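Here is the structure we will look at.
Apart from one protein chain that is not included, each protein chain of the complex appears where it belongs.
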Amino acid sequence: MERTENKSLKIRVMLDKGRRLVMDYPIIFFVFVVFLFGILFVPYFTTSYNMKNLCLQLCDLLIIACGYTFIELNAGTDLSATSVLCVSSVLGGWIMALSPLAAYPVLATIAGIATMLLIGLLFGVINGFSVVRLKMPSFIVTMATMLVGQAFATWFAQVVFGKNSIGGLPQPFLVLGGSGKYFLVPVVISLVMFFLADFILRRTKLGRDIYCVGTNPNASYISGINVKRTVFIMFVLCGLFAAVEGIVLTARNMAAMSTLGSTMFLNIVSAVVVGGTSVSGGFGGVKQTLLGSVFIVILNNAMNLVGVEWQTIMLVQGLAILLATIIDFMLKRARYTTRRRLAE
Amino acid sequence: MKKRILAAMLVLALLVSGLFAQGSKEAADDGQLRFGAAISFITGYYSAMIDGIYEAGEDLGIEIVLLNAESDSTKQNQQMENLIAQQVDAIICNPEDSVAIAASVQKAMDAGIPVVMVDRIVDGATPSKMIINNSYDLAYQLVEEYTKMSDCENLEAPLKTLVMVGSMADSYAVNCLNAMRDAINDYPEYYQLVAEIPGDWNQDTALKGLQNALSANPDIDLILTPSDMYIPCIESALDQIGCWKKIGEEGHVRVMSMDGDVNGLQAIKDGYTEADAVIDAVLCGRWGVEYAYNILQGNEVEDGATIDLPGFIVNYQNFDETAPNAYSYGDLT
Amino acid sequence: MSVLQLKDIKKSFFGVQVLHGISLELKEGEILGLVGENGAGKSTMMNIIGGVLQPDSGSMFLRGEEYHPESPQVATDNGISFIHQELSLFSNLTVAENIYIDGYPKGKLGMIDKKKMASTTEEYLKRYHIENVSPSTSIGQLPMGTRQMIEIIKALVKNSHILIFDEPTTSLSNREKELLFKTLNELREAGYSIIYISHILEDVLMLSNRIYVLRDGSIVADGPTEEWDRDRLIHEMVGRDIKQVYPTLEKTIENDVAFEVKDLCCADSVKDVNFSIRKGEILGMFGLMGAGRSEVARAIFGVDPIQGGSVVIKGKEYHKTTPDLCINNGMAFITENRREEGLMMPKPVNDNMAMVMDRNLVRKLGMIDRAKEAELNDKMIHAVSVKVTNPKTQTANSLSGGNQQKVVIGKWIVTKPEIFIVDEPTRGVDVGAKYEIYKLLLRLASEGAAILFISSEMEELMGISDRIVVMKDGHLVKSIDKPDFSSELIGSYAI
Partner (left out) sequence: MQKLNIFNGKVNLSRYGLYLVFAIIVLFFCFTNPNFLTYSNFMLILQQMAPFGVAAIGMIFVLILGGIDISVGRVMFISGVVVGEIMMHLPEGLYNSPWLFFIAYGVAILVGAVFGLINGVLVTKLNIFPFMATLVIGYIARGLGLTIAGLTKYDVRALGVISNSRIFGIPVAFLIFIVLAVIMNFVLRMTKFGKQTMAIGNNKSAAQQIGINVDKHIIIVYVLCSVFAAIGGLLSAGQISEVYTTFGENNEFQIISAAVIGGASMFGGKGNILPGAIIGVLLIQVVLNGLGMMNASVYIYSVVRGLIIFFAVAVDCINFKGELR
């Protein structure tokens, strides 16, 4: 009896492993489907220009989506990520183009990048402090910082630039945007940020804490994990990643703009949620977000090429998020039931 | 480890398949031309321009691909890149931000795709043609011409003016605001600026702002608005305090607007508003397509890189002569 | 005339048999006392009568007919009201509103008939002599005793004639207790029948007509109150033949104090608790529900704030502790509620195991030494002998109670702490796993760890610990050394 019992257990475990792979990465199926759809039906989809295009758009979305993943792992939200983009772009642009430093391009670039990162840090600290110390729900805090941030960016642009955006950014800075022969620079930056986020999440103590706090904050607190510090660092990381995104986008557009990234929030949320980071925290990771970003970028690009109006794209993305959350719920229940059967 | 390889492999597949599949999918080249139209934001004025573009498209048998950037220049740049990817034959571009669009315009021109700028210039690249209306001069002209009209001769006190504002993030709105401010300063004996009402191109904010301003200073003589989009709000706010009266009736408040949209011209026709600066949006759209078509056909039209779109002022006195060549004259009742 | 009969009710949770064939009979106008240790199955039985749980087998009869409540709603409609220990009252609603929460008297056009509500509430408040409380005061401001009375009135208003009380007097003052007993006696004369569950034997003896004693899921004795006295009750409740054999391990207890608590006050109810644990000693802590044992444990470990006194860990005195600080000083805390506070249920065993040990495995750049971590994980899984097919993928919520508890213990042992605080480690665990857990605790103690072993099973404490302290109503009343352990002695101090 012992042997057969052992064999059937082994089969069940193998079956469960196969099911688990699909469960962990349901997004693979969707990416494949939408990619196939692109190749077969969408004209010009597979031209090399479009592929380069897709890559650049993927880099744009990936950096800030990785930052947002940190927040989503604790089932929080960060609406102010987009206003980090415009505030950092405007202030960075001012330093690089109009301030006395503008005469020395390299120095101006370094100062510009430093200020932009500082802005991201500042937003992260304000959000983190309010959520952790004042114990406010994260979406209210980030909603307030978003409104104030946008107002500041528009005001600063009008008062200092006199118009919405200014060009004249130093050449070393524009390299970051991947213009001309420096095509690979933003790709490298986004991959570096992706592997940095992946490294933090999977290899460091902070990453373990983030997953524990996201799943069960009580148990984590009792196990000695500093819950408050972990949540605070999550918001700071999201702010920094948003700042890096601001740098890449400003360089890509070769202009410091006060309206940078105003419609990106839907793309960010759909990339993270559709990717597979569960809405209730604790599950998911940056790799799922990478796959989610690929899915969203291909979806948008395909719909653009087919000529779908922009409002229907918003509708389709909304439905995609809804579908992802429903699947996440069913998987969680399925994962629970298969385990129950295994246990009996 | 397995998951990381999985993800990296996928991104690689994306790139490689692009290169291989280079030849497999040729453009649906059945001779029909395809133009891309990248529009910044759809308010009353731009929807008229889109109608113009579609009209010209039908006349010349050109398929139009319309993309709206929702006033986000990053999205507009991506859309421009998508248009270039589609190897459209020409691009009519109404940039959300004239500096940011320079990169994509340059890329399109290098790819041999003629780019015609409509309504706004591009600063940092040389497109094939620029059809612009100088919104600043037109707004200035609107305010200036009114001083020459008959009912400004025997003014005892300068007209108390309210200026409504679009969204400060939109260069068209900012140009109109600056023009109106300068014009009012240049004619102190005719105009006195009382308040500026932020609308953010959102009718609810505009209505409430206008109502607040009217309740703060009830004795207003003139309202200036950068777009006919606000005419319904003005009508509703003035009607509230009983000032939505025909010209000449007691309690009438002068209203001057821009765009030359249906609401604006209808109000002039019914005698409620004084003047409307018509930017022939449909003509602008139509010219965009025609010029692109001509450049494609090679018959260069030598009339300079920038063409000034004729903006003209329709007011209640010269309505019958000037109004017909406004684009929305057709659907007036 | 019998109002309610139970015949051979059986129930089991996750494979652990909780009720082994219960038969019981409740007559009209009678208070039936039900006593038994924690975990003897009292609450489960009452939940079955109250419609919260469904029995696996057996049948129930209400005034003769068949009775299967699927939900609390069905039970209340049949006139059975259940008064839980944590009352189901809403602190933002007034007294009258709470009483009528699921059945408001309808006035004109569907409106709540406020006048009728207020008058009946007023009448009930007066009848049960609850002073200075009006129908419109909010529940949030009332003391526990008055809230208890409100729950009773809530049942009476729904004219239910069978009332089930689950540990009603745990947080009542003596004055409030007398008031409650007076009310219960009045109800009995009025023909209501009451099942009164409590571990406070004096109350049960004074109140009830018949007493049933429940032990390990079966009725061991029942009879009219006259036949009973306190000692016989305790004997029936606890004096089981020691069928559970406990592992023994001779170990030396050094006499330097590893851990000491100095007149600790916390959670408002616990006052001036003093005890110390020496290296290698297992200090058992016994007490009934609500005696404040868990509160002491949580205060020591910094989960809840310390309101007074201090904790001495390895010579250093702390007036304020946090879990992080305690772990750094080599302490471990295995909580009572492992599902919410011990484990991450949806996560695999490895992740749960690694929660505490990661802090020592941090290398440069904040990286975790994954090889060492995997090695420690495997070592721990074998050390605490957790039965799991693949620790990397199998999640905690698919394990049995015993295995889950072993994972929690494994999680803490990894960092080789010297001081253990263990709160009800064997609750909801099958007998086999219990034995292994005892062996583990003894092995730890023999290696020099000081263990505070909190449990509500007297037998378990006597089997394992070297010294037992007894907690009652927030005070540490007695410290008993191993030679003179006896369940009657411990029971007499605790109950």
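Worth pointing out:
Labels A, B and C are assigned to the chains in the order they are written; within every chain, residues are numbered from 1.
Everything below uses one rule, namely that contacts are C-beta pairs under 8 Å (C-beta built on N, C-alpha and C of every residue); 3 or more make two chains touch, one makes a residue touch a chain.
All values reported here derive from a predicted model rather than from experimental measurement.
For the omitted chain, the shown partners it touches in the full complex are A, B, C. Shown as candidates are B:L60, B:A195 or B:I295; the residue that touches the absent chain is B:A195. Within chain C, the residues in touch with the undisplayed chain are 52, 71-73, 76, 84, 86-93, 97, 101-104, 110-112, 114, 138, 140-141.
On the side of chain A, touch with the chain left out of the figure occurs at residues 74-77, 130-132, 134-141, 143-148, 150-152, 154-155, 158, 217-218, 227-228, 231, 266, 269, 273, 279-280, 309, 311-319, 321-322, 325-326, 329.
By the touch definition given at the top, chain B reaches the unshown chain through residues 42, 44, 47, 50, 165, 168, 194-198, 201-205, 207-209, 211-213, 215-218, 229, 232-233, 235-236, 239-241.
The rule is simple: only the chains that are shown with their structure count from here on.
Shared contacts of chain B and chain C, meaning chains that touch the two of them, come down to A.
A centroid comparison over C-alpha atoms places C as the chain most distant from chain B.
With centres taken as mean CA coordinates, the chain nearest to the overall protein centre is A. The distance from the centre of chain A to the centre of chain C, with each centre set as the mean of the Cα atoms, comes to 45 Å.
Rounded to a whole number, the gap between the C-alpha centres of chain A and chain B is 34 angstrom. Contact of a single residue of chain A with at least two other chains is seen at no position. Residues of chain C touching chain A in their complex: 301, 303, 323-324, 326-328, 333, 335, 340-347, 351, 354-356, 358-359, 361-362, 365-368, 370, 389-390, 393-395, 397-400, 411.
By the touch criterion given at the top, residues 24-25, 28, 31, 35, 39, 43-58, 60, 154-155, 157-158, 163-167, 179, 198, 249, 252-255, 257-264, 287, 290-291, 294, 301, 304-305, 307, 309-310 of chain A touch chain B in their complex. Within the complex formed with chain C, the residues of chain A that make contact are 9, 13, 16-17, 20, 203-206, 208, 211-212, 215-216, 218-226, 282-283, 332, 335-336, 339-340, 342-343.
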